[in-house]
Every structure is written in C-alpha cells, then in structure tokens.
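All protein chains but one are shown at their positions in the complex.
Chains: A and B, in written order; residue numbering restarts at 1 for each.
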Amino acid sequence: MTLHNQNTAAAELELALTTEHFQKAVVDHHDAEAIERASTSAWKDVWYRLSRNWTAMTGLCILTALIVMAIIGPWLTPYDFSKNDLMSTSLAPSEKHWFGTDDLGRDMFARTWMGARISLIVGFAAAFINLIIGVIYGGIMGYVGGRIGDIMNKISEIIYSIPDLLVAILLVVVFEPSLLTIILAFCLTGWINMSWIVRGQIIQLKNQEYVLASRSLGASGMRILFRHLLPNTLGPIIVMLTMAVPAAIFGEAVLSFLGLGVQLPAASWGTMINDGTKVMLLYPWRMLFPAIMISLTMLAFNMFGDGLRDALDPKLKK
Amino acid sequence: MKRRTMFVLLVLMLSVSTLLSACTSSTTPEANKPTETQKPNNETKTDPPTETAAKQEFRFNIGTEPPSLDPGLAQDVTSSTILSATFEGLTSTDQNSKVIPGVAEKWDISPDGKKYTFTLRQNAKWSNGDPVTAHDFEYAWKRVLDPNLPQTSPYNYQLYYIKNGEAYFTKKITDPNQIGVKATGDYTLEVELENPTPYFLDLTAFATYFPIHKSAKDNPAWANEANTLISNGPLKVSSWAHSSQLELVPNEHYHKRDEIKLTKVTAVMIEDTNAILNMYETNALDYIGPPTNGGIPSEQIPILQQTKKDEIAIKPLAASYYYLFNNKQKPFDNKKVRKALALAINRQLITEKITLSGQQPAFGIVPPGINIVNDEYRNQVDGNYFKEDIAEAQKLLAEGLKESGLDKVPAFTLIYNTNDLHKKVAQAVADMWKQNLNIDVKLQNIEWTVFLDQRSALDYSVARAGWNPDYNDPMTFLDLYTTGSGNNDIGFSNKKYDDLVKAAKKEVDLVKRRDLLASAEKILIEEEMAILPIYYNATAQLLKPNIKNVYVDPLANFHFARGYVE
Partner (left out) sequence: MLRYMLNKFVFFFLAMFVLSSITFILMKAIPGDPFISEKAVPPDVKARLLAQYGLDKPLFIQYTTYLTNLLSGDLGISMKLANRAVVDFIRDSFPLSLRLGIAAIFTSVIIGVTLGMTAAFRHRKLMDSTAMIIAVLGVSVPSFVMAAVLQWLFAVRIPMFNVVGLVQAKDYVLPTLALSAMPIAYIARLTRSNMLEVLHSDYIKTARAKGLNSWTIMRRHVLRNGILPVVTFLGPLTANVITGSFIIEQIFGIGGLGKIYVQSIGNRDYSLIMGITIFYGLILMTARLLTDIAYGFIDPRIKLGKRKEGSA
C-alpha cells in the first residue's frame, strides 16, 4: 500500500516538474538553529520501519481482521451459535451455513467467531494480567534493587523453575475448567519473563543521565519509574506480549485436548478442533475452520512480532 | 581454536544426552523390559493382512490399562473383560446372558432358596497345572470379605448376599468360619445366603466370585505382572506391557482345551478414536466395540452402516439412561410437574439424531435383555408406562404448578458429568423443554466425583443418570430407589413401592416375584415418574468378517475366548 502510494507520488512529481515550481529560498538566519522537519519521535520511527515491513503489516492486517470478525462475526449470519437444530446436523458448508454445521446442527460460522472471542479473550487476558504483574514486580525489582530486589528476584526464579503447564493442568483439574481458571492458570508463571525483562531494562536505564537529571530536579521515585523508566522499556514489553498471547491461545488448545478446555455453550477454538479431529475424515470442515483460524492467529502474531522486533531494534536494519 | 569448537559441540551433545539420561538413571536398568515383552508383537504388527487371516489370532482394543486383574479387586468393564476370558467361576453365561455350568458341574438349591450346594468338575486346572478345588473358591470369597486385607475390594458388597458376609467385613463378627461358604470336600462347595436370591447363579459368573490361586496369599501384587498371574480360565496372560498391550494365549490345562481355537489374543490399549479406526482400517485390529465405550464415534455409525455393512453391528445393551428429579425440591416434588417434563421430550429424535448407535426410546426403567423367570422381563411386562404428548404435558404442568402455588417453573439447572454425549443429550432435552413447555434450563457439566457427591447430597434439581445392571435381574434396577437405599439419590420415598420390593426380595415363587417387581416399576414410573426415562442403551461394534464366535452379551460383557478365525 505505502509503497504504491510513494511510487505514484514520485511519478506525479516527475511529470509535474516545471520551472514554476521553483522559487528562491529565503534564508532567515534567525532560524538557523531551528529544526526544519518536525522531530520524529522514537515511536513514529518504529512505526515507519514497521509499516515498510510487508510481513509485519500482513500479520497486523490478519490480526485486525480476526479481531473484527470475533466482534461482529456471530451477527453476520442469522443463525445463533448455540441453537440446536437436530434436523440439520453435520451439514457441509453451503449457502445457508457458510462453514457447515456441527453435530447438534449449530452453525459453524457463528461458532467459529464465538470461539474466536473465547480464544482471543484467553490469549489477551492472560497476556494482559502477565503484563500488569510482570511490569509491577519487575519494575519494583529493578528500581528498588539492592537486597529487596535480590530477594524478589530469587523468589521469581523459584517460581519460574516450576513447570508452568503442569501447574496449569493441576489447577484446572482442581478448580473446574472455567474461563477464569484457564486464564489464571496461564498467569501463574507467565509473568516472570516479563518481570525479568522489565528489571533488566530498568537496571540499565536507571543510571542514565536523564534519570539522574530528573532525580536531581526532585522527582519522586514513582514519577521516575512510571514517567521515565517504564515508557522506555515498552519496546521489549510489546514484543513479549506478541509472544504471550499466542502462547496462551495454544496452551488453551492443549488443555482442550486433555479434556480440560473451556466448558461453555460457545466453545473455544481448541475445544472445537478437538471435537472436530474425532470426525476429521467424515466432516472435515468441523476441524478445518477453527484450525485454520488458530493457525492464522499464530501466523499473524509471529509475523507481526518478528517485524516489531526488527523495527524496535534498528541495529538489524543496516 | 579447532579444539575449542569441538569442545563446544561436545558440550552441546553431552548436555542433550546427560540431561535425559541423568533424570532417568533410576529407570535405566528396567529400560529394556518393555521392549522385550513387546517383541513378539513385532511380528503381528508387520504381518501383511492376508497372512493374519490364516492365523488363529485376534486383536482388539481395551482402551486403557485394566485397573486390576485380581478378580477380587476388579470393579470395571475393562478388567472384567480380560478376567472373564482368563478366569472361570462356578457358573458362566452364554450369548443371551443365560447361566451355564462353569467350574461347577451341577448344583442343588434348597427349597427355601437359601442354600446352594455346588459340585465341581474334577478336571478343572489352574494355568500352572494345579487342580481347581472348592477350597480355592472359599479362600477367594473370604479374602474379598477380609477386613484386614491390605487392599480393600471396592466391590466386596457383591458378596454381601452370602450369610454373614457383611457382618464379617464390618467386623460385627470376627470368626471367618461363620461366613456362609464352606468347602465340604475338594469338589463340593456349600453356600448359605442371607435371602433367597434367584439370581445368585448369575452372580457366581461375576468376577468378584471367581476363584483365586493360593499363591496370592504371599504376594499381594500377584495380579500385577504376567509371570505371577495364575488363572483357571480358557486363556492366560502371557505378556503384559503396561499401558501398551496385553497378550493372552490358551491355558494348556483348561478342562475344555479343545474348544479354544485361538492361539493368541492381543488386547491393545488405545484411546484416540481416530487411531482406533485407522488401525481397524489398516488391519491392525479385528474388532472395535465394548468394553471400550465410544470406540466408534457415534457420528461415524450411519456412514459405517453404508460403507461397512458386513462388519458393523448394533447390539442392544441392558442398560438405562435417564434423568433424576430431586423429588424433595420444588417444583419437582410434584408428580404432575415431573410427568409434564417427561412427556415433553421427543425421545426418538434423541436416539436417531444424537446417540445414533441403536438406542431405543425408554418409557420404563428396566431395559430389554434383563431376564426373569427364564425369559426376558420386557416380553412379560409391558414397558410403555407413558406416552409422549406435548398438549398433555402443558396441561399437567399448569395443574402441577397451581398445586405447588407457582405461576411458572423457576429457572433451574440440569447437571451432567463432563462427557460429550451427555452434553449433547442435555442440550437437546433443554431445547425441547424450552420449545414445548417454555421452561428455561441452564446446563452445567460437573466433574465426575463432584457430580456424584452433589447427586447423593441431593444438591441438584435435575441430574443425568445411567444404570448398568450388576446382575441379570430386574431387581438391580428396581431396588435402587427404596427408602434408605445407598443408591437412592433422588429423595424418593414411597411406602407401597418399598413394601413391594421388600416382598419380592423374600419371595421364592418366581412368577409372584415377577409380578411384585412389575408393580413396583409401575409405581416408580407410571404413577410417580420419580425419574425421567430417556433411552435404553445400545452399542455399535465393528468386526472383521473372518472372525467368528466373538460377541457382546446383553450385559455388555465381551466374550472372545472361544472365537476363531475362518
């Protein structure tokens, strides 16, 4: 898109060039020190690099499309996602049922997008909770430092060495597989990587000149942490998030396979795929659509995440 | 420099291997074991399908590791499938679940129906060649009832029919000689019962009543490995690769050795439905069906009925699937409300569109296949206690609500244990109630143990239930809901019904007994609708056409010991 626009702009420019377009520059020496171009913030720069990376943009487009469909998808079809119709079970995709129907005659199109909601909620909610805990814990750990920071770090290392999926499985076995337990299960150990990244960044940043300057101007610790330190760690945090979301979505799918997936009238992609694989050869569409969606989500997150990492790390763009 | 690189690579490799070997150092010595036991299997698996046809071998799936091959401890279908081929009780059952002689050649029953004298055949042998005697039975039964056995048999109440059996287990008496079982000779066994029990001979064909070899005394784990497992049935376990497969070969000492034609039976333990079908498809399995439930996904059945006409069979099972009402809770304490809910369901639609494996709509609780007075109970007692009728249901509901002083059915929850089929049936039933009676039902799936807890604590409104018979007699269904019964989880209490069941338990005359039971069923369903019958169960099986004489009996037991390959 962007590329195309630039080309046409350049072409127009070339065609339209006449002497009329040239005029004498008036040099005002008072402004010699002023910067002509509006200063590009670091974020604009990242966005610029990102927008020129077609894989990342494709990923972003797919993601946006999936999220939009998760929101409006179930209303695009007249069929309700939970309405049984025993007279039309396991129908192949058709004009009426775009993705076919399942074993109780429910419309797979509506269900797939309801499933998208559940899966995306699991993914985003888990990532978000991890983000909050991780940033707070990591921020304190890094900023306070010293003995307390050390102890906090040790605690997080112990928690980190506990295998996450095992604890998740145990937790879901104990407390019934509901949306909340599944999300919480992925948050038990998920925040630790985040907190370490934040800690590392903050330790690196907190002795930089601008922080010292701020401190000498009497800024409070909290202000320094939230105003100066955290915003500067955003990059790695966002990259981390693009990994945490699909990890939780996939984790939920694994739990579904173990029979511990979300139990609601609207199934998640994981539970739908798991149901579908059982009749894979007879009614392939029942596995195919949710499987394609989950794969697309993974693909999109990976493409976008990679692009973002490249964009945030200009070193690689030589 | 070159060395450094090598070193790095070495570390890389080492860390991969140490990482794995270090954590298994304790298990390495045994690492070879499963391989050895599995080796023979190697041959079967690689056999081209044409060759197996000539071999007298049979391969089927039991889904999971059998929880116990100790007859005294087993309580599940998987274990009893293997046990009934490797052990033999006093009696045995045939294709129609009728009693035939087993280790006992003949038996005498006293006129009051309380004393049985079994005469054992003298040529019955254990797989190690020892003779099977009446003492082995006495030992086995008393062992199950022993309150000091290191491992308690969860099914030992199956032996409470025997005089003082319960008293001994609950330590009300301490002298094992008072238990009503005695070997009066090597080949004579005398059994005294608490009550006349017309189905006692069915019970003696049941795993808990199987004999046990004396060597079990010194080795509580005798039934855990193939080499210590001594059995007396047509087949014996020759190898047991835990969680992978069991291999059975003929017991050379079996008294009817000539009837056993198979030279090897392999029972694999696979749960994944796709894998099971794929194995059948590629000739790695000869049979799919009970004891695994759900071996064939129900949705595949209509298709298989077209593509594999000669191999698929639908077998009715003597089991009922129904919903429980909490008879103590408003508005389900009103029988008109209960009836309305029962009448408003289209059972045919459920069996034809959801369960799909030959289930039959149920209008009573005792399923076909259960025998009484030497014939099927349902042939003698009409089971249509009510008729589906939406208009009638709406009328009954209105009346019932009025009697309860309500103007509509309060929203309630239908609970079921987590399972695909239960979920589908519940969704369909809820939908029908919504459409026909405009009742809002919430569905909730609950984990098995919690589900049972809630059910027995009457902490529910409507709950799923199913009952598989313990023995082939209507009593196994009809004494469920007597006042004070451990299985009465519906809060139902009806004096007339209790009296009828109690009378039937003492009745010696078989015809009178049948009529007493029929009246009890009539009260339970037609008059009270204490439960909501949905369907009588059935199962689908796939069997390769060249395999003969393997079958599922109405009690869902799978018999294969006398099968052969054509």
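The definition used in the following text is that contacts are C-beta pairs under 8 Å (C-beta built on N, C-alpha and C of every residue); 3 or more make two chains touch, one makes a residue touch a chain.
Only a predicted model underlies this, so the values are computations on that prediction, with no experimental measurement involved.
Visitor: Considering the full assembly, with which of the depicted chains is the omitted chain in contact?
Guide: Touch partners of the hidden chain, whole complex considered, are A, B.
Visitor: Pick from B:169, B:187 or B:210: which residue touches the chain that isn't shown?
Guide: B:169
Visitor: If I consider the whole complex, including the chain that's not displayed, which of B:259, B:281 or B:566 touches that chain?
Guide: Touching the chain that is not displayed is residue B:281.
Visitor: So that we can see where the missing chain sits, which residues of chain B does it touch?
Guide: 1-2, 4-5, 8, 11-12, 14-20, 22-24, 26-28, 30-35, 38-39, 41-42, 45-46, 64-65, 67-68, 70, 73-75, 147, 150-152, 154, 156-157, 166, 169-170, 220-221, 223-224, 241-245, 268-272, 274-275, 278-279, 281-282, 284, 447-453, 456, 466-467, 470, 485-487
Visitor: Mind pulling the chain A residues that touch the left-out chain?
Guide: Residues of chain A in touch with the missing chain: 154, 157-167, 169-171, 173-175, 193, 196-197, 199-200, 203-204, 246, 250, 253-254, 257-260, 270, 273-274, 277, 280-281, 287, 291, 294-296, 298-299, 302-303, 306, 315-316, 318.
Going forward, only the chains that are shown with their structure count from here on.
Visitor: Per the centroid of Cα atoms for each chain, what is the distance between chain A and chain B, given in Å?
Guide: Inter-chain centre distance comes to 49 Å.
Visitor: Show which residues of chain B lie in contact with chain A when the two form their complex.
Guide: Touch residues, chain B against chain A: 273-274, 297, 299-300, 303, 349, 353-354, 418, 420, 424, 427-428, 431, 443, 445-447, 450.
Visitor: Per the contact definition, I'd like the list of chain A residues that touch chain B in the complex.
Guide: It is residues 84, 86-87, 89-90, 103-104, 176, 259, 263, 265, 275, 277-280, 282-283 of chain A that touch chain B.
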